[in-house]
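Apart from one protein chain that is not included, each protein chain of the complex appears where it belongs.
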Amino acid sequence: MTDGVEPALGVGMVGYSFMGAAHSQAWRTVGRVFDLPLTPVMTALCGRNGTEVTAAAARLGWASVETDWKELIRRDDVNLVDICTPGHTHCEIAVAALEAGKHVLCEKPLANSVNEAMVMTAAAESARASGVLSMVGFNYRRAPAVTLAHKLVAEGRLGIVRHVRATYLQDWIVDPEFPLVWRLDKALAGSGALGDIGAHIVDLAQYVVSDRLNGVCAVTETFVKERPLSDVSSGLSGSVGTVPARGTVTVDDAALFLGRFAEGALASFEATRFATGRKNAMRIEVNGSEGSLWFDLEALNELWYYDGTENTETAGFRRILVTEPTHPYLEAWWPPGHILGYEHTFVHETRDLVHSIAEGTDPAPSFADGLQVQRVLAAVERSAGDGSQWTSVEEHA
Amino acid sequence: MTDGVEPALGVGMVGYSFMGAAHSQAWRTVGRVFDLPLTPVMTALCGRNGTEVTAAAARLGWASVETDWKELIRRDDVNLVDICTPGHTHCEIAVAALEAGKHVLCEKPLANSVNEAMVMTAAAESARASGVLSMVGFNYRRAPAVTLAHKLVAEGRLGIVRHVRATYLQDWIVDPEFPLVWRLDKALAGSGALGDIGAHIVDLAQYVVSDRLNGVCAVTETFVKERPLSDVSSGLSGSVGTVPARGTVTVDDAALFLGRFAEGALASFEATRFATGRKNAMRIEVNGSEGSLWFDLEALNELWYYDGTENTETAGFRRILVTEPTHPYLEAWWPPGHILGYEHTFVHETRDLVHSIAEGTDPAPSFADGLQVQRVLAAVERSAGDGSQWTSVEEHA
Amino acid sequence: MTDGVEPALGVGMVGYSFMGAAHSQAWRTVGRVFDLPLTPVMTALCGRNGTEVTAAAARLGWASVETDWKELIRRDDVNLVDICTPGHTHCEIAVAALEAGKHVLCEKPLANSVNEAMVMTAAAESARASGVLSMVGFNYRRAPAVTLAHKLVAEGRLGIVRHVRATYLQDWIVDPEFPLVWRLDKALAGSGALGDIGAHIVDLAQYVVSDRLNGVCAVTETFVKERPLSDVSSGLSGSVGTVPARGTVTVDDAALFLGRFAEGALASFEATRFATGRKNAMRIEVNGSEGSLWFDLEALNELWYYDGTENTETAGFRRILVTEPTHPYLEAWWPPGHILGYEHTFVHETRDLVHSIAEGTDPAPSFADGLQVQRVLAAVERSAGDGSQWTSVEEHA
Partner (left out) sequence: MTDGVEPALGVGMVGYSFMGAAHSQAWRTVGRVFDLPLTPVMTALCGRNGTEVTAAAARLGWASVETDWKELIRRDDVNLVDICTPGHTHCEIAVAALEAGKHVLCEKPLANSVNEAMVMTAAAESARASGVLSMVGFNYRRAPAVTLAHKLVAEGRLGIVRHVRATYLQDWIVDPEFPLVWRLDKALAGSGALGDIGAHIVDLAQYVVSDRLNGVCAVTETFVKERPLSDVSSGLSGSVGTVPARGTVTVDDAALFLGRFAEGALASFEATRFATGRKNAMRIEVNGSEGSLWFDLEALNELWYYDGTENTETAGFRRILVTEPTHPYLEAWWPPGHILGYEHTFVHETRDLVHSIAEGTDPAPSFADGLQVQRVLAAVERSAGDGSQWTSVEEHA
């Protein structure tokens, strides 16, 4: 564990809504639980509204505030910029921060377009030359069960991967009276279920099987095309007393696509906000020639694994409770069977990033990984807009 | 229950392999458990090999044998012909039987092509005019939990249906040394996973939501392209001592497709024989604006239902153990909690068919329903062969 | 499979209610599915009411009827007497049948008292000398998952057994207006939940771990002490239009007890008819020094097994879907993943009994096994009536 003697790593964070709260919890906790080579310091929180950001900083544990992210980037006591704002702002902030020599942790999706993601990736590669690192926040890679799933596939325990099926099912906008929040506005959010939760399962799938999608066919749908207008500044929850005026939903409610991985596996993806009763059901199943596994985020401490090489008399999907000291990230936590929660994925993300910075290694997922996800999402949108026809994931567009 | 005074219904069955054994169990049992308006009599079993069919008839409980299905059809004591042979023979037998005035129960898929299915449907409609009935054997409609699912959707308990996702996952040919049985030969089986198990989930989905698919985009794959030759007369199991010669697999190992229902729901389907560890995992989930449900054939006595109109404090997917006397088909069976098995779906199928015949009502699924499934499968094959582009399910081709 | 050439085994059954229907289904099916050395013939059904037994015989498939079990026993064409009547009649019928040289299959519990069970066991041992066999109907031993559980323990896969916990939870008399059926009358049923379902879990536990309980401490309770009178001839279901008169419930609603096995394992048992929402929840978990397993009758095709010798990285309880051809009884049934139901346990019971009779081996569970269960139940009642103090299971009383 960290004893306070390690050099400090000043963190400046932009945004303090849902993701900001989650990242704050991670920064507050990581050095208390893990033995880190650098001591993260919660130096400054940045938001446009001075009053609000000051209150948020006090609540979340940040030592100071900024109201202009450009000021944040200029501060000498900030070594790492953590970007938790909506997607349309990622590119500008990240590129500026990298150019200013700050390491960057950027929430997913990396950007709202492939072009922005390309610019960011170029900036990241450029900065890398001078030792400045960057990482995109696909936090679910750091659920211990997911990390273990990746490890088992990488070790060949599943043999040749034949099938990947991933779904991310939520139901928070099933009600047609749920208001038109910013996540339903294409200008701010880039896309709907596709970019918000579809991005997660694309990264998850590619990470778990260590392969990349090279083509897709897709359909998308907006089931409820108009919704009550509301203050679009809020995130996941609607405001009280909405006005009767309605606006047009400009993003997808659901996106379904089939894909092929470079090494031949077939894949199926579904991201939707209309799956009544499914709250945060991010699931993945992988079938290989020698075994299978599946995972469900609503039970994030469990990995289900089938060893196809066992005698059929006792073969079966086994529920691995991923809480043993031998499991990824677990030696720092509680005894076996004492489960972790959603927020721990962020603690693990910051742990790994701090190690990379201290050791000069490349953190993953990189901006290039984030760009590749963006290219898959773009291919999905192109296919959906073009009669579902098979669409390559461009490698060099 | 049947007391033996009811008029007899002479049954003649063609084929006595896997499906033949399952249908025999149904015919032996149905009148012992349910109170039927006609008494099924297991009159004759038909197969090409006289020795084998005689042994099979003794074992399975049939009173006599025929070695030519045309003879079977001619018999006055046969009122119903039950067709349990491979798909490429269905059309000829069914049409002849209908023309001879025999009721027909035909195993799924209805045929190996849309054209054959159209011929059969026309014959069925023709025969209907003279009171001769026909039914296609999508037996899973008669799992009590599936029947209940259909009922709940039909009653509006789920509101507007938004999503259907159905998979049928098996793993019996994961081993590349599994031989080239008839189910892997396009000439006999028509298609692979698509027609065998994909047909089941298409019918299941359409039945549960009482709607029809009107378009699809698809991919199919044959992962193992050559396999050891073997006696292709057997069904699901490979023969011992296979010769080293190899032949080409001419059907799909897996088929994935996305679809849209006429009333707007999106759907996802996957049928594969390469899902290691999944033995008979036919699953369906339906999400509607007011509720959801899901079912898994490996736990066929359970239906999971989410009532979206409940208070969120106590809302949750509930496991309905579909074994209450108030549940479909259950009043004739055991007390609550005493579960039924796979073969009971066939008992229920024959029960319903006998009632239809006695009462002169139209049994479901009809040949027209079977044809519609065939059209969906054909659209899947066309889309998969044409860059996955969106393909309409033809209504009048 | 049976080809009809094997010698016949004439079966005469007494009783045709719930158990009679289940046994009939077994006798009708067993020779159609399994390859048997003798051909069971459903010779005669016996019941006191001639009209009713005639109707039942027609419905259930019995060739003739008797209205006096003594006549049944005298028939030369009856080789095996299958006793499906309430417990207070078992002793007289079984002893008479054995003395008449008939093999006996007697439903559980073996008797309503230890004394009766001792008489029956003595008769069985006596008859054994002249090749007459007997078996008590603890059918759950023949759920394939239970048979597999027994096998795994017997092979030492669990190491030293430390804990057994078994519950049998039902809820069919939670409603205080449920009438006073015969199962709630001590004179007919012997005891309540204890003898009816507690007997099952005692036999199950002893069978799975191949050991015997040698002491218990216990509590029992009758929650609803008076109930509406009704025709007590019916079994599990109450009659319509009950009269207002009430009678006293003379059996236990629930029985809980702790026990020790001869080889040192601790055990916990609970049998109740007051577990709202639990329909037929017979469950057992066994923990040993090297592994564990558990089973739930409501999911009777599954066995959950934990191999404690595995690497902790991938250790976990695995769900074995006990439907492989290599699993007990399964080679005669359907392909993997096609599940069996409650009634199949009786088919397997008759299969094994027929083999024992043909081969002259001792069927299990024997009457001595049934007697031992009875002794455990008696010890439970003594302990419950005597301040829960530790009470030995008598071996020679």
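So that you can tell them apart, the chains are marked A, B and C in the order they are listed, and the count of residues begins at 1 in each.
Note that in this section a residue touches a chain if its C-beta (ideal position, glycine included) is under 8 Å from a C-beta of that chain, and two chains touch if they have at least 3 such contacts.
It should be emphasised that the depicted structure is a prediction, and the values quoted were computed from it without experimental measurement.
Of the candidate positions B:150, B:318, B:355 or B:382, contact with the hidden chain is made by B:318.
Touching the missing chain, out of C:100, C:122, C:229 or C:266, is residue C:266. Only one of the listed residues, C:51, C:126, C:248 or C:289, touches the absent chain: C:289. Residues of subunit C in touch with the missing chain: 158, 162-163, 165, 167, 169, 171, 174, 217-219, 221, 223, 254, 256-258, 260, 264, 266, 268, 270, 272, 274-278, 287-292, 306, 308, 315-317, 387-390.
In the full complex, subunit A makes contact with the omitted chain through residues 1-4, 18, 22, 24-25, 28-29, 32-33, 55, 58-61, 170, 172, 236, 278-281, 297-301, 321, 323, 334-344. Interface residues of subunit B with the unshown chain, by the touch rule above, are 148, 152, 304-305, 307, 311-321, 324, 326-327.
Throughout what follows, only the chains that are shown with their structure count from here on.
When each chain is reduced to the average of its Cα atoms, A sits farthest from subunit C. Residues touching across the subunit A and subunit B pair largely coincide in numbering: over half of the numbers involved belong to both copies.
Chain pair with the most C-beta contact pairs: A-B. Chain centres here are Cα means. That of subunit B falls 35 Å from that of subunit C. If each chain is reduced to the centroid of its CA atoms, subunit A and subunit B end up 42 Å from each other. Among all residues of subunit C, those that touch two or more other chains are 321.
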